[in-house]
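Following: one structure in structure tokens, then a few remarks.
The complex is shown incomplete by one protein chain, all other protein chains being positioned as in the whole.
Chain nomenclature is as follows: A, B and C, assigned in order of appearance, with residue numbering initiated at 1 for each chain independently.
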Amino acid sequence: MRAWNVTGTTIESLQPVEVPEPAPGPAEVLVRIAAAALNYRDLAVLRGTYGSRTGAPYVPLSDGAGTVGTVGSAVRRVRPGDRVVLNYARDWIAGEPTEEALRPRLGMPLDGTLQEAMVLPEHAVVPLPDALPLEDAAVLPVAGTAAWHALFDFGRLQPGEQVVVQGTGGVSMLALQLATAARARVLVTTRSAAKAALAREHGADTVVVAGGPSWDAAVLEWTAGKGADLLLDVVGGDLSASLRATRFGGRVALIGFLASAEARFDLRFAIQRRLDLRGVSVGPRSSLEALVRAVAALRLRPFVSRTFSFEEAPAAFRALASGEHSGKLLIRF
Amino acid sequence: MRAWNVTGTTIESLQPVEVPEPAPGPAEVLVRIAAAALNYRDLAVLRGTYGSRTGAPYVPLSDGAGTVGTVGSAVRRVRPGDRVVLNYARDWIAGEPTEEALRPRLGMPLDGTLQEAMVLPEHAVVPLPDALPLEDAAVLPVAGTAAWHALFDFGRLQPGEQVVVQGTGGVSMLALQLATAARARVLVTTRSAAKAALAREHGADTVVVAGGPSWDAAVLEWTAGKGADLLLDVVGGDLSASLRATRFGGRVALIGFLASAEARFDLRFAIQRRLDLRGVSVGPRSSLEALVRAVAALRLRPFVSRTFSFEEAPAAFRALASGEHSGKLLIRF
Amino acid sequence: MRAWNVTGTTIESLQPVEVPEPAPGPAEVLVRIAAAALNYRDLAVLRGTYGSRTGAPYVPLSDGAGTVGTVGSAVRRVRPGDRVVLNYARDWIAGEPTEEALRPRLGMPLDGTLQEAMVLPEHAVVPLPDALPLEDAAVLPVAGTAAWHALFDFGRLQPGEQVVVQGTGGVSMLALQLATAARARVLVTTRSAAKAALAREHGADTVVVAGGPSWDAAVLEWTAGKGADLLLDVVGGDLSASLRATRFGGRVALIGFLASAEARFDLRFAIQRRLDLRGVSVGPRSSLEALVRAVAALRLRPFVSRTFSFEEAPAAFRALASGEHSGKLLIRF
Partner (left out) sequence: MRAWNVTGTTIESLQPVEVPEPAPGPAEVLVRIAAAALNYRDLAVLRGTYGSRTGAPYVPLSDGAGTVGTVGSAVRRVRPGDRVVLNYARDWIAGEPTEEALRPRLGMPLDGTLQEAMVLPEHAVVPLPDALPLEDAAVLPVAGTAAWHALFDFGRLQPGEQVVVQGTGGVSMLALQLATAARARVLVTTRSAAKAALAREHGADTVVVAGGPSWDAAVLEWTAGKGADLLLDVVGGDLSASLRATRFGGRVALIGFLASAEARFDLRFAIQRRLDLRGVSVGPRSSLEALVRAVAALRLRPFVSRTFSFEEAPAAFRALASGEHSGKLLIRF
């Protein structure tokens, strides 16, 4: 079977290889990958800026979905032929995050999804309802569970509430689509008119083109001076505007750091307004299951801006590095 | 009756005045204050650094307890002679913080407790159980409900959990006493050997004299490398050590800013470890009621480092300004 | 001004009276009622089966909305001309239920909304957004906040979850409309084909005509054998089928007792499946505010099956007593 290996710290170091198909142990399943998706994390891992690494070569990518092939003798959760999506934090089933549960993740330190087949413990796959295509499911594990966790677990979003989402990246577009489907009202900040149109198309109640320093004033106007109930911050750096744009007792999900990883804000403001800032990342399998169910029930189609073939994997990485895309980048096998 | 008025922006501007005793309206009660307590807020209000102000002269102080005198005709919650503590956020009864509920507060913009009697709506007083002396109750509204909220509402503290408390100030000493009583284990950081001894006396499991840059390493050792379940940050500024000292999925209560009000930390760390940072301040009356009940049931004596007479109010403010004290400063009428 | 008085324990004892218009005190507002709505509670209060009563005559009805007339000198929350809905549990602003907060309720022991004008504390009214007509708002306080609380506070409903709603009464229809709007999937049980059609029209994913003993089997089939995430029980009596229809760790909102007020179920089942049964009734003003915001944002029109004029109040009570209606019964002034 074919796979891609990262052999260095550049996109050029991606190498196609031919490897033998693995065989599942008693409690394991073989999954034939049908589609995989990219996240900024994949680029950071490749470039070696993601913290501790295992040595190259390794198979990259954290997101993927496919069809169950052979299964081990003790497997009960799925059968050959079942369509499944893979749980990125492989062994995190449910409950609070722990270091132990979050260590084994696809795409680093475990091998990732950019290979035609892979073996996983049966507990690491989530069966898909008929209504959910494999290509849609493939983009959900990393960005989708982060958006879900920010909106519905941390955010406890209720219909009619007002949410601010920054930008049109992978997490942001899924958050926009999910929050809109759940009948919250969403304001999207963005830097380009094209992306503003895209956000509107996907349900944004209001879009603020964030060229100036005062997008928070626009949020206050949108909320009658009160501030948003929930804000998803993917920009990082100076959080002052994000905090000003959030209501008394409101919630700020800290998700990204496109501008800077060094957060800064005025403690007096956060204390006076009783703000809640939470570091948000992927969730456990139970979140992925809830998300899969919701996406299917809502007939929601996650926004994919570009699709690549398996052979075009390096081009997909280059598109990711350019930062020009909105939503997700998909690789169809 | 006697009162103190703030007439400028210095401690020297405190003036004793003689004013007529106020009379309660139908749903109001007159409370004869027996003791009042000081908080850093009182100094910031006096100096005009606390944000928007009403004009001087005004009666300072936010904390107080006393005995009900005359009551209005519609009053049902208390009777003349009842011993009560006053709710600092006067109209915040219960539930989530809102701007509306938090606006009217004792000591600014409303007149405060440094007067022999004051009139309040009946909903703003909490009756005291016999076991709780007025002088102990007087220190609870501001620092006590902040400590309670950080530990038991935000913190959801369970027995056996490990908590880090910074310093031996008003909130910190009450948090130490309450968390210890609830059988959590508490590590206190402090800068002096004398304060270390005080913390140990009041139940600290471990004390770290925080001279060096690595008190977080001591916390990690104390928690077998895992980090504390809950950390109460009163220092502010660079939060890196506080975040490193907190476990995966742990909670950081942002309470003070002794070092700096400009918070800074690495977003990657907060996101990777799913940390929860919450601005914590006083709670609603329901928190004060729960606190009063707990302090009485636990026979806990809030630590007061110095007591002043009504006439010595300026000296109490000077002691507060010096920053040398631990626990609370009390004025006994 | 005109009002209706209950003077006995039968619908026939309803008497039209002419009374002087009341005047608001300093923190009070006069509201000119535009519409009122009926609840089963009103009938139970009238018949004297609702527990302790104040003596007749009294003004009945708990639900109402109208326009602010004169306001007291200290009023800040609203102005003359503002459109408002009234908070049934008049003094319950936010937070956990307490006996004290729940005692003063409109329609008993306080006078109710079946009068052309009434005086209320300013904290007891909720301003309406332009998008929400007074007649729609008038049906929300009792049935609406109960449905909201069951679904979104107790129920923590997330998009894609599966909810069972019994019948097409006032709470049930609002719950169906709200849950559907929030993109949960709703199964409605009912006893008639006409009501089944009504439920489908208002968004029900599935309707089970509950003639037989096995509606719970239909729920299990609908949920692939797993059981509903949340069930709203308005029937009471033998809860066995409701419990069987609820998933492991699921939630059952106990709302009504149309069949019997004597609940019965097998403890082994509730324990083994870790079920959560919660007595649900109206919520605080904060719930009414959230509901008002959601209904306006979602452009949701609460279902009213019949509308009466002020003069037809006895006919409205008779329609209520017949139990034939779905959704709400409205009185337009």
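Side notes on the structure shown:
Please note the rule applied: a residue touches a chain if its C-beta (ideal position, glycine included) is under 8 Å from a C-beta of that chain, and two chains touch if they have at least 3 such contacts.
Because the structure is predicted, anything quoted here is derived from the model rather than measured.
When the whole complex is considered, the residue among B:M1, B:A296 or B:A321 that touches the unshown chain is B:A296.
Contact with the chain not shown here comes from a single listed residue; of A:T7, A:S286 or A:T307, that residue is A:S286. Interface note: of C:T190, C:T223, C:S281 or C:S326, the residue touching the hidden chain in the full complex is C:S281.
Although one chain is not drawn, the whole complex shows that of B:R41, B:R185 or B:R273 it is B:R185 that touches it.
Against the chain not shown here, chain B presents residues 152, 156, 158-161, 178, 181-183, 185, 290, 293-298.
Mapped onto chain C, the footprint of the missing chain covers residues 51, 96-99, 102, 226, 236, 248-249, 254-257, 261-281. Annotation for chain A: contacts to the undisplayed chain at residues 77, 93-96, 98, 100-101, 284, 286.
Please note the rule applied: only the chains that are shown with their structure count from here on.
Chain A and chain B have Cα centroids separated by 41 Å.
Annotation for chain B: residues touching 2 or more other chains are 96, 98.
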